[in-house]
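For this depiction, one protein chain was excluded, whereas all remaining protein chains were kept in their positions.
A, B and C are the chain letters, set down in written order, and residue numbers restart from 1 in every chain.
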Amino acid sequence: MTDAMIGLVALPLTGAVATLLLPRSATVVAIGAGLATTIAAALLLFGVANQGALHYEMGGWSTGLGITLRADGLSALLLMMTSLVALAASVYASAYFSAASERARFWPLWLLLWTSLNALFLSGDLFNLYVTLELLGLSAVALATLGGKRAAAEAALRYLLVGLLGSMLFLAGVSLIYAGYGTLDLATLPRVVEPGPIAWTALAMMTTGLLLKTALFPLHFWLPPAHASAPAPVSAVLSALVVKAAFYLVLRLWLDVFANVVTPVAANLLGLLGACAVLWGSWRALQAERLKLLAAWSTVAQLGYLFLFFPLLLALPPGPTRDLAAGGLVMLALTHGFAKAGLFLAIGVIQQRCGHDTIRDLDGTAQHLPATTFAIALAGVALIGLPPSGAFLGKWQLLAGAVETGQWLWLVVTATGSLLAAAYIFRVLGHAFGHQPYPNQPVTVAREEWPALLLTAMAALVLGLGGAPVWKLLEIGT
Amino acid sequence: MINLASSILILAGLFFYLAGSIGLLRLPDLYTRLHALTKADNLGLGLLAAGLALHSQHLLTSLKLLLIWLAVLAASATSAHLIARQARRQETRR
Amino acid sequence: MNTTNLLVFDGLLLFSIVGLAWASLATTDERRSVILFMAFGLVLAVAWGRLLAPDVALAEAAIGAGLSGALLLAAVRKQSPGSSHTHANPDRNYSESGAKVVLQWLVTLLCAALAGTLAWALLHALSSAPHDTLPRAISDNLVASGVSNPVTAVLLNFRAYDTLLELAVLLTAVLGIFSLGQTTPGYQPAGPVFDGLVRWLVPVLILTAGYLLWVGAHAPGGAFQAGATLAAAGVVLRLTGRSRIGLPDGFVLRIIMAAGVGVFLLVGLTLLLLGRPFLGYPPAWAGALILLIETAAMLSIAATLLLAFVGGQPQSTAVNAAANRQREENSRC
Partner (left out) sequence: MLTAQVLYGLTACVIVALGLRGALLHASLLQRVVAINVMGAGVFMLLIAVAYRGPGLPPDPLPHALVLTGIVVAVSATALALALARRLHAEQDND
């Protein structure tokens, strides 16, 4: 089973090299590598479910001297989501990029991005995490520039500079940790860190760097233009996975590695920023004129919800209630990943088939592209948090936790945010189902529409109805 | 004895460096500054390298120091030439 | 040297480091900023030497100051010196407004607070005895690592996985640069003096690269320093107006770009198939395998840095000549 961990990094990386060397058959090679990576993710998920948390010492060197890869329930779930989303987006991308030269440029970078995501979720070493963060940032920026337009290059450059600043802050924190505790291993650190200047400063710097990368309000300014001007399959992965990778690290640091260092005040600050993100992001999504911009602002809001969990998790004593809340957080993150990726792919279909993504001019889309419109509706169900989506379960746990700990503010924020989400989703659907008779025949293109449908169905139905194992898996900690 | 000799060489080298730096700051135009910088500093580095070479135990180290001096000599001569030529071109254009 | 003298040296060194960093960021002239940054890098290399980090000093001088500087200077070259202030940066117009001054002070205060906090935490970290578990583990396992330079042992054996991902970062950067497809125009042929220097400098640089690669196993040096030196040879070749600068075309170029990651992966996966851990070299073979990986890495690094300097696939000679004629006005040598 531990070989699956190597596979998750080595398979997409080998694929990247292979697609670089064989540009003519790049698509086939890339889809093959993607399938193999997905199988490795599934194997790892089963392995973790059956055998508990796994670890792998790179090069056979003992932990500390070498780098150790680790997988527990949380990382196995995120890896599985990464693979499914990236695989679906790969299938879509094989139809999206028509020119051979475009494909030859896209696939190596795409597989490098996939490598970096897997490496990040598996890494058990602080400095190694810095390298994976840089690989993630650079490959994401390079892919975002494939949009080709001036706006894309401008947004990508800002994205890159913000990302670099974030990485530097993160690395400064890592250096401080090494200076203070003499180790970089994530599993050793919880045993040695103690509250004090070193841990506080290091955590503050690392967190600030990661918040820049995960675009938490007010550090979100770079996200909407970058995500809205990238090619559709890239936007899907940027919004669904890339920002979530940085969020995963914040979660890991705050709840695992520095669990005895964080204070409720700091967690409340994160919660407050999350609340602002929910309200401001949803409001801007409602104002957006283009579908892609709407989806990007919605990402800002949805990430805000995830941060609302921090004050709850810190206030709840360890026990079943806290585990339920933590499960809700992960469920919300997974649902958003699938839903937002599906939404961006669906928007890509509309953009290519209708030639634009202006919301006002979407009338008749439901008749023209029924399957894609259905995918948008399913994504909407998940983004609003209606049953039976996974987001419903997540938000339910958020509300339950807020009631339990008497933190009523988060309850109000969640309710307002959900109403705003309903408003922006129905604004889109209202136009799409408009009564304008559409002259053309309905179109269905399997390779372009199925990925979006499957992803959104996963978010709106599968996770909500069959999500119980998620909580079981999360009990498997490192 | 060797110590004394190497100290004198190093001090002399430092003097030329100082002269070169003062020249860089005080001389009126680019050409004279270039002159001060390259001539004085090359000699300064040579004296410095010679002083350090006397100090070193191994012949190899001394040879390396000589190599450093030669490399810097070639590089600074070429770059001084390039800078001066470019400046001349800009002047004639004006 | 006694402690007081050393202290004076440290003081002067640190003063010039902070001064150069400040000066390079205080100016609004891009060219001046870049040149001061290069000087900053060179003085830093001296500081690394002072702190007994010769491997880092070599890399800093070659990559940090040298090639980063060349890349930055090439980026400045695009604008004529006068225009950089005015048209490229429209947001600079509000520089005199009150809001801007307040913002500047706020950011300055924030950064000062950061420096203070960082210093406070660092002093706490340094006040306890240094943690020696890891350095001891490294020296205990050095024999099995296949090399005797501990830094190379960490980079290519103990933490080889970091280096694999780092080579992937390099590959990503060059692929990103390729996809932007903006090659910088070449330089016009150099005069006899510069050309004469380059004629003997390039072979020396190539020889030095080989030496650095070989010596990295037991002394300061290694693939990164060697790759940067090799790239420097290409940079000076380009500066004298040669367009091919030793880079091959198409498929061969792609092989060289991918060689670092490819060979690394191949070695790691082969060992996995032979029943060893991923990247777990057998001690008897470790030295040879490391040299193999480093050779491939050196070629990839050199090619990547050069392609970054060129800004994409090198252009054909005809295109270059045309570009040169256009650039006659701004020629530098």
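As a convention for this text, contacts are C-beta pairs under 8 Å (C-beta built on N, C-alpha and C of every residue); 3 or more make two chains touch, one makes a residue touch a chain.
Fair warning: this is a prediction, and the values are worked out from it, not measured in the lab.
Asks: Just list which of the chains on display the missing one touches.
Replies: A, C
Asks: Have a look at C:176, C:234 or C:262 and name the one touching the chain we're not showing.
Replies: Hidden-chain contact among the options goes to C:176.
Asks: Can you tell me which of A:165, A:354 or A:461 touches the chain that was removed from the display?
Replies: A:165
Asks: For the chain left out of this view, which of C:107, C:143, C:252 or C:288 touches it?
Replies: C:107
Asks: State which residues belonging to subunit A touch the missing partner chain.
Replies: So the residues of subunit A touching the missing chain come out as 127, 130-131, 134, 137-138, 141-142, 145, 150, 153-154, 156-157, 160-161, 164-165, 168, 171-172, 175-176, 178-179.
Asks: Identify the residues of subunit C touching the omitted chain, counting contacts across the whole complex.
Replies: Those residues of subunit C that touch the unshown chain are 6-7, 10-11, 14, 17-18, 21-22, 24-25, 28, 30, 33-34, 37, 40-41, 44, 47-48, 50-53, 55-56, 59-60, 63-64, 67-68, 71-72, 74-76, 78-79, 84, 87-89, 91-92, 103-104, 107-108, 111-112, 114-116, 118-119, 122-123, 125-127, 130, 132, 134-135, 138-139, 150-151, 153-155, 159, 162-163, 166, 169-170, 172-174, 176-177, 180, 182, 184, 222, 224, 301, 304-305, 308, 311-312.
Rule of thumb we're sticking to: only the chains that are shown with their structure count from here on.
Asks: Would you kindly tell me how far, in whole Å, the mean C-alpha position of subunit B lies from that of subunit A?
Replies: Distance between chain centres: 57 Å.
Asks: Where the centres are mean C-alpha positions, what is the separation of subunit B from subunit C, in Å?
Replies: Roughly 27 Å separates the two chain centres.
Asks: Could you pull out which subunit A residues touch subunit C in their complex?
Replies: For subunit A paired with subunit C, touching residues are 3, 6, 10, 13-14, 16-17, 20-21, 56-62, 64-67, 105, 108-109, 112, 115-116, 119, 127-128, 131-132, 134-135, 138-139, 141-142, 145-146, 153, 172, 176, 179-183, 196-198, 200-202, 204-205.
Asks: Once bound in the complex, which stretches of subunit C touch subunit A?
Replies: 117-118, 120-122, 124-126, 128, 130-134, 137-138, 141, 157-162, 164-166, 168-169, 171-173, 175-176, 178-180, 251, 254-255, 257-258, 261-262, 265, 268-269, 272, 276-281
Asks: Touching residues of subunit C toward subunit B in the complex: what are they?
Replies: 191, 193-194, 197, 201, 331-333
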